[in-house]
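Every protein chain but one is kept in place in this view of the complex.
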Amino acid sequence: MIATPTTESPPRVLTRVRGVLKPSMLGQLAALPAIVIAVLVGSQLNRAFLTVDNIMTNVLAASAVLGVLTVAAALIIIAGHFDMSTQSVVAFAPVLSVWLVMPAAAGGSGVELDPVLGLLLIFVLGAVVGAINGFLVAGLKLNAFIVTLAMLILLQGMTLGIGGGETLSNLPEVFTYLGSARWLGIPAEVVVAVAVFVAAGLFMRYTVTGRQIYAIGGNPDAARASGIRVERITFWLFVASGVLAALAGLLMTARIASVTASQGNNILFTVFAAAVIGGIDLRGGRGRIVGVATGVLLLALVQNILLVSQIPSFWVNAIYGAIILLALMTGALAQGSWLTRFRRSPHAPQPAPDRSGDDR
Amino acid sequence: MIATPTTESPPRVLTRVRGVLKPSMLGQLAALPAIVIAVLVGSQLNRAFLTVDNIMTNVLAASAVLGVLTVAAALIIIAGHFDMSTQSVVAFAPVLSVWLVMPAAAGGSGVELDPVLGLLLIFVLGAVVGAINGFLVAGLKLNAFIVTLAMLILLQGMTLGIGGGETLSNLPEVFTYLGSARWLGIPAEVVVAVAVFVAAGLFMRYTVTGRQIYAIGGNPDAARASGIRVERITFWLFVASGVLAALAGLLMTARIASVTASQGNNILFTVFAAAVIGGIDLRGGRGRIVGVATGVLLLALVQNILLVSQIPSFWVNAIYGAIILLALMTGALAQGSWLTRFRRSPHAPQPAPDRSGDDR
Amino acid sequence: GCGGPADAGGADDGRKRVAYSSTSISDQYRVTFVRLLNEAAAARNFEMLPLTDANNDPAKQITDVTTLLGQGVDGIFIVVLDSKAIKPALDRAEAAGVPVVAVDQGPTAGKVAITVRGDSVLEGRQGCEALGEAMGGKGKVLELQGDLAGAIGVQRSKGFNDCMAEEYPDITVVSRPTQWAQEKATTATQTVLSTDPDVNGIFLASDSAMLPGVIEVLSRLGRLVPAGQEGHVPIVSIDGSPFGLEQVRAGYVDAVMAARLGDYATLSAEYLERAMNGETFDLGPTDHNSTIVQDGENIADILVATPVTKANVDDPTLWGNQAKG
């Protein structure tokens, strides 16, 4: 039998070295060096930064909503689509639900739905929105980006129409419970968000459907050719995204102990930033949920550092943007130094950072 | 010589029919039926709708900024990238420039730059921002979406930091001229926007570089292998996008006769919506500038109709979203009926509306 | 003129056709004002077009106004989103001979009949004074700023900080921008209070946009104590939303600078009617506890915000007590 070239010595050595260093892991956790830097800088700026309480409550709990939304976005992006409507579900589902629950005197509809039913309704509304998106995208083959963008505008408008722009506070406890509860000493929001990450991570890595989602985003024709029910999975993904967005809405409501039509506004940019920094490829088919977690964590840390530092308010945003740019560049450099050397494919001469990671 | 199958009779008939009906045209101008409906509805709702003044001033002039930004977005998307930073350039370039021009007493820096230089500086700033984006994307191979998103945050922050949140008005006339001038009775803004559309349309359709941009967006590796300077063109495209954004910023400044840090905020979604409704494929390589024009026109018309109609304000946004969804669905239906019949491929059994058009 | 066909306006029954251009309608303050203004307009038998919502986009507000002019309105109420950027729209209204009354936020460029407004800088000062007093003149205060890209946010912050620097040099101010967003205010409060134990006072640029989250954070941190008891964190805010008044009643909030929304509505309707009849207005004190002053090239009827404490919180003229809910 002929020795194929791949078993020759230099590649083999490289393969071994690679096995140890796992640049694929590094590639996935591209945000890791930036996180380390952020932690170092933060601990210098303020002694209170590196306390359990600050990290738990102000970093993690404050980014639970972002985390859940980013998981939703990541699932849809991996499947090769976009879901912009999640941002509006964050307001729509809780506002409508709370409006139905609250008495007229407190600004509600007067229907006075049972609060527990109201809680369930939040998720039902998320699922319904997701199902409509899913039908339009998977069934009617409309472009997901623009469909969900229209849905975003529609729902934002409906939220305004229903709630009349009012802020409803003094909510029943079921709506605010997650914001103040601690489970085993850990804020409930954090537990919920971590559970979402773990569930999504395991789902995407260890279930056949999860793998099929990657396949759909990676090469839809090939996915179809290998018998994957592309339309059905896409539909259910949008439903899942809607439900996750509803969960994020509940977390948001619990956090601010009120509902307002503007809650969640403008979070979408941060969601996409977290997903992409976390290694999700916007073209679909690549990226891991664990990477998404690092992306969310990095942004949360930076925002916290900006809050606990003494930067003049007018410059906070400029510095935030500059830090993201720097994080990207260090990420690219870190990857570059490892990855271009070890694993440049002859057909993709440019080491596009969003491509070079080992996905899944 | 063998008769090739194409010369046989049934195909030829079909080819002819197709030549006459030009479903490709319909596919590109997917927004056209929706525009017709919008005009009909608008003229029913309000007598003032179909007046030259309303169309010129409230529809066209009001969407000049949107139009110029959408052209910039379309160019970049066709090349397979994204440029989110344009939105921030709309504020950044004029604010910095005007700040340098205005005397300290009027809230400026006191440098008192010559206004004409200030005008030029707007474009220089746009070009510089574009060049930085271009360098990061084409040179360092960073992901364009996230780079320009970070740039957006950075520039928004810098704009706030520089201007201190103040609005500067009583600008020298060079900055406001375009907002009030009429050329041949047509608002100058409209002339400028139309000129941008025509120039971009001709460029993309009739120049070698324009065609190469399509190739780059379609398959950068193949483009490179066939001798196209992918990096160089990408770089200059980002510069062009920055300059167009600066032009949009100037138009905006002229329109509101002042500069403010928040100008241009939130326009990005509308820009993407207009581009996608106009038939630009977010995956790159497809779409025509004339389609973009219809997308912009449709959104401008709908917004105007919502203004002149008697819809309760709280529901205006909801109805706006619903109309975009309907426009998408009618567009898909109109395309579907023509195109799925004529050109469905077995490898892409789904007649994705954004794919099916004969592009450019 | 650019006003479009004149016959499109003026209702047949001789009622005046008026319109309202709002900056946004996504918070309770604006929503309540819409209702109060509609009531005031109805009382004067105006025909009120549906309001236009600029969605916080100054360029859109210009388009809104020119479009309204094209529909042949006789008068316009406007909450000016950007005091300078609105000029082109006001110029066109002036050219079309349509009087404009600015409410709550006035222009500094362009002509209006009169502006009926409060004074954001003064509100900031009032807040500072109330808070300085409640804190006993020393300590560290968290200032939750509004959107620094807009005039109101900047002015309230300026008034507050200038006054703090002048009158309470022993109070340190920690400022955090919130963009008027509830969740940003919540996170900022949570983070600053938990990492900086010295902070013992909070100033909110708006209670309608930020208060529920702030109260929630305090209660989570176990620092929600009514005034007069040990550990109370003094809170002062601007706006006077129903929730704000409720917290004043409960003693958690020390004082609220309540805008006189009801007066804004009735007075602006009155001024618009008079302006449409060709009247002009004189400088000087008015019969409704305010003064008409020169305001750039325009005049303004300045209705100073009412400081609301536990003593006067049940005053039915406060908009927070008029809002439904």
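In order of appearance the chains are A, B and C, and numbering begins at 1 in each one.
As a convention for this text, a residue touches a chain if its C-beta (ideal position, glycine included) is under 8 Å from a C-beta of that chain, and two chains touch if they have at least 3 such contacts.
The rule is simple: contacts and distances are computed from a predicted model.
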item	value
Undepicted complex member, UniProt protein name, chosen from "Heme exporter protein C", "Sarcosine oxidase subunit gamma", "Autoinducer 2 import system permease protein LsrD" or "Monosaccharide ABC transporter ATP-binding protein, CUT2 family"	"Monosaccharide ABC transporter ATP-binding protein, CUT2 family"
Options B:Lys141, B:Arg255 or B:Arg286, residue touching the unrepresented chain	B:Arg286
Selected from A:Phe92, A:Phe123, A:Phe175 or A:Tyr214 as touching the chain missing from the view	A:Tyr214
Residue touching the undisplayed chain, where the options are A:Leu136, A:Leu178, A:Ala200 or A:Ala223	A:Ala223
For subunit A, the residues touching the chain missing from this view	1-8, 10, 12, 15, 202, 205-208, 211, 214-215, 218-219, 221-227, 285-286, 343, 345-349, 358-360
Where the missing chain touches subunit B, by residue	2-6, 8, 10-12, 14-15, 18, 24, 203, 206-212, 214-215, 217-219, 221-229, 281, 285-286, 342-347, 349, 355, 358-359
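Assume only the chains that are shown with their structure count from here on.
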item	value
Furthest chain, CA centroid comparison against subunit A	C
Whole-Å gap between the CA centroids of subunit A and subunit B	28
Cα-centroid distance, subunit B relative to subunit C, in whole angstrom	35
Multi-partner residues of subunit B (each touching 2 or more other chains)	160, 164-165, 312, 314, 316-317
Multi-partner residues of subunit C (each touching 2 or more other chains)	25, 148
In the complex, subunit B residues that touch subunit A	84, 136, 140-143, 145-147, 149-158, 160-161, 164-165, 220-221, 224, 269, 272-273, 276-277, 282-283, 312, 314-322, 324-325, 328-329, 332, 347-354
Interface residues, subunit A side, partner subunit C - complex	46, 48-49, 51, 53-54, 57-58, 62, 65, 105-108, 160, 164-170, 176, 179-180, 252, 255-258, 260-266, 303-304, 307-308, 313-314, 316
Subunit A contact footprint on subunit C (complex, rising order)	25-28, 30-31, 145, 148, 175-177, 179, 181-183, 186-188, 190-192, 194-196, 208, 212-213, 215-216, 219-220, 241, 243, 246, 323-325
